[in-house]
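Only one protein chain is missing; all other protein chains are in place.
And then chain A:
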């Protein structure tokens, strides 16, 4: 009978479709709970830092994306998304061997141990000049891939870091869900094609 292979195929597709829907439901629940956790942590950070300290006003004027998504067409015709993350380059803040790059009037850490001042003052001033030149250069060149956490300050509360971690996981999950959605729609199209074929065979058999 011509109907049997088509029916078997349809049944397999339906089971695959149901499995995909179930997996999508699980990932969705995980995504929603992670997003809520992220918002909760952002709200906690806002409570400790102040309303205006954690808002869209803090976004940098130039932002480089740290996540790329590789999209590829699979054999079945659906799109697969995979996240790739580039680690942010931390600015080099090497502690200098000198003390004098921060003036006594400004706040800052100072070395408490006494250095032989007569011998090292000349060296220190020359080092200071070089370091100030370097720091000026680093300020002028835009810092690529800066951690977005630094928009909100140098010392941010733990809650903001937790929010960032939650949203990073959300982003990875989003790529998986987008892949699943594409697969679900592709399975649906295949099922519709199979269904039409089945109706054709049925009409041929009846006719």
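Basically, a residue touches a chain if its C-beta (ideal position, glycine included) is under 8 Å from a C-beta of that chain, and two chains touch if they have at least 3 such contacts; residues count from 1.
What we mean here is this: contacts and distances are computed from a predicted model.
Missing chain's UniProt protein name, "Centromere protein M", "V-type proton ATPase subunit F", "Mitogen-activated protein kinase organizer 1" or "Elongation factor 1-beta"?
Spelling it out: the chain absent from the display is recorded in UniProt as "V-type proton ATPase subunit F".
Which chain A residues touch the hidden chain?
17, 21, 25, 28, 31-32, 35-36, 38-39, 42-43, 54-56, 59-73, 78-79, 81, 84-86, 88, 144, 148-149, 160, 163-164, 166-168, 170-171, 174-175, 177-178, 181-182, 184-186, 188, 191-192, 195
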